[in-house]
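In this view, the complex is presented without one of its protein chains, the others remaining in place.
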Amino acid sequence: MPMSKYDVFELVTYLRKCPDTFFKPSDFFLEEGLNSMALVYDTYRLVSNDFLRNDFKIPSNLGAISDNHWRAIHISTWLLSNSDFMNNPVIEDKLYSFWFVELQQASAYVKFNEWINDEERAEEMVRLLLYCCEIMPYGENQDEAADKLSSLSSVERHKVLKQSYEAHERIMKIKREMEEQKAREAANTYGRE
Amino acid sequence: MAVSKGPQIALTDEERFPLLDDLSFLNALRQDVFAPKFNFKSGDRLNAVQLSKVHAHKMKYYTEKVFWNEDQTPIWIDDYLKWCIETVPFYQSKGDDFDSFPTISREDIRNFPHLFVSNEANLEELLVYHTSGSTGPKLDVLFDAVSQASWLPQIESVLKDFNIAITEGKNTTAIALICAQEKTLTYASLSTYLEGAGILKINLNPLEWNKPDDAVKYLEKYNPQILTGDPIAFMALLDLEPHVNPKALISSAMKLTTGTKDKLEKYFKCPVIDLYSLTECRNIGYATEIGHKVIRPDLYVEIFDEHEDVKLPYGKRGELVVTGGNNPFLPLIRYRTGDFCSLKIENGIPFLVALEARNPVVFYTKSNLKINNIDISNCLSELPLAGFRIHQRKDKKIEFLGYSNEVTSKEITEILKTVFKNDIDILADIKKISQNNTVEKTLYSSELI
Partner (left out) sequence: MHNLSEIEETLMLWKSHWQQAKLEWNPLLRLQEPVWCLSKEDAWKEGLTGSFAMIRLTDHRIVINLEEITERNITDYAIEVLAHEIGHHIFAPANLYDNAILLNRIRFALPGIEDRAPMVSNLYTDFLINDKLQRVNKLRMSEVYKAINSEDNFTELWTLMMRTYEYLWRLNRGELATNLSFHSKKIDADASLLASLIRSYSKGWIHGGGRFAVMLYPYLMDDKKFEEARKKILIILDAEDAGKGAMDISGMTELDLEGYDEVIDMRKEAISSKENDADKKGKNTLGIGRSRKGGQGPREGYMGPGNYIDLMKQVNPKADEQRLVNAYYKEIALPHLIDFPVEISENKSMDLPEGLETWDIGDAIEEVDWLQSAITSPTIIPGLTTQKRSYGSDSDNSVSESPLNIYLGIDCSGSMGNPKENFSWPILAATIIGLSALRAGASVMGCLSGEPGDYLETDGFITDETDLLTTLTSYLGTGYAYGIERLRKPFGEKPNKKSHIVIVTDNDIFSMLNSDTHTDQTHWELAEIALKNAGGHGTMVLHSPPDYNNDLVRRLKKMGWNVYYVTNETELLKFAAEFSQQNYAYV
């Protein structure tokens, strides 16, 4: 059946069918792990439709990439193997930012398997990719797409949760202190007020 | 399942007086043969850092007082506002410009005491004062030892205007707070700031003493340098004719009439100072010919319309609103005091003109026993009353009107009967609080005065 291009729901469904093999750690961390560099390069080639190129943009400091981050990248290459992204040279130079900037930030707050297991995280990855590639999701306008992405953003959410958690904790702590007997003995009053 | 919310005795004396090694004077005050049956214990809880903060505050503001001129705001306002907006949850999303900043009220403090605590405040220093005041139901006021002890340098600056200084050191009793009530907390204490001088809070109610003469004997023995209290307590003290020679009497919480002031000055042969002070921010000013002289350069006073958040022009009469203070647990911005006056700045000093303070009202039982309105408010303050009016007629009958959705007039009558020692007739009426009605301020009045 005909698939509408860049339909979020379909891409999410596709992503969530990710085969187990993509969950393996990178060979940077485990000998029998996935050849991360090969995956990345192959994806670049598929996207740009140029199978002979070898000069794609990768970070100079590959050692700084964590195991969790690599696995997120692996999973995303499955997503990128969807026909929506094949032979789509215009997005090639956007992948660097997706893999090595956005996914890096998100990986601080998302465990790799959540990208598949959690509906919302799967949608976040799809939308993040579309956003980095400057592609409008099917049936949405720019504002809608932006709002949906930000409402799913793990990075955003972390910041907000941290704030609300800390504010709430502080209030609870104050309330507890107020109940403390020692606080309630108060201190000298010198005059009528 | 209610946990007692009142003050609890919970510390050791070491915790009460971290910097005082020698507590012998304290023990003397407590155990004296004439001592009252003290029912509480209290200290100022100042450690070294806190004590130095009190001194620093004094240096900064009270040694040389710099206020502001008409149409000016104090120099510290901008930094203070910035700090409040950044660190105090309640103020965080209320605006960023002082001019348009909204007022806050006692209700706000009652409902959200925790939201006024600065994020920078150290919760280990948090102290709680559970108060009824004479208006409305009880609330928790949060503060720390530093802002509480700041009362002392503030009063020193007042006394300076009268060429009076408090002698420091142990073996002298610096201050005695005199009360004349049915019930109140009483204790003997010391002041770290005053180098170990004695601090007393006593209640003249004979039931609080072992023998009838003890109150007079105790006060004569320790001869406190400064006596503080309200006019009712001072008149009760006057009745006892103690041979004491205080350097000054400091009266507050209620209006000090000229008649009472003269009587007291005549007997005690010292200045009687009418002080205006609030639990929420300590001392604000004292009465002079012109009006109440503001003593706090760290408190910005403004006059606002009673109902709208509109600042009134200089000289116009309205509700007194204060900003500032050094209490990180309750920094005030435009706090509505509930008191009314107009502003006048003379020689760089602000005066609160014609300040309408609360009137002292004494009630009487049928057999003419005096009942202090504080005792009435203490009993009623535990009830969910939004406000009330209590009035005594010429025929001694008590008329009570309260606002509440829960309390019944029967309950009120029972409670008031007890306060008046079952020797009174009560007419109590309760009005339900609907969505729109404005509840009147709590009022005490009497045709017998």
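Letters A and B name the chains as they come in the text, with residue numbers starting at 1 for each one.
The rule is short, and it goes like this: a contact is a pair of C-beta atoms (placed from the backbone, for glycine too) under 8 Å apart; a residue touches a chain by one contact, two chains touch by 3 or more.
This structure is a prediction, so every number in the text was calculated from the model and none was measured.
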Quiz item: With respect to the chain omitted from the figure, which of B:34, B:76 or B:112 is a touching residue?
Solution: B:112
Quiz item: Hey, which chain A residues sit against the chain that's not shown?
Solution: 9, 66, 68, 107-111, 118-120, 123, 144, 147-148, 150-152, 156-158, 160-165, 167-168, 171, 175
Quiz prompt | Chain not shown, touching residues in chain B | solution = 1, 111-112
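Following the convention adopted for this analysis, only the chains that are shown with their structure count from here on.
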Self-check item: Of all residues in chain B, those that touch chain A in their complex
Solution: 3, 5-11, 15, 41-45, 89, 113-115, 117, 119, 123-124, 126-130, 140, 142, 145, 148-149, 151-152, 155, 175, 177, 179, 189, 191, 199, 201, 228-230, 233, 250, 252-253, 275, 277-279, 282-283
Quiz item: Residues of chain A touching chain B in their complex?
Solution: 167, 170-171, 173-175, 177-179, 181-193
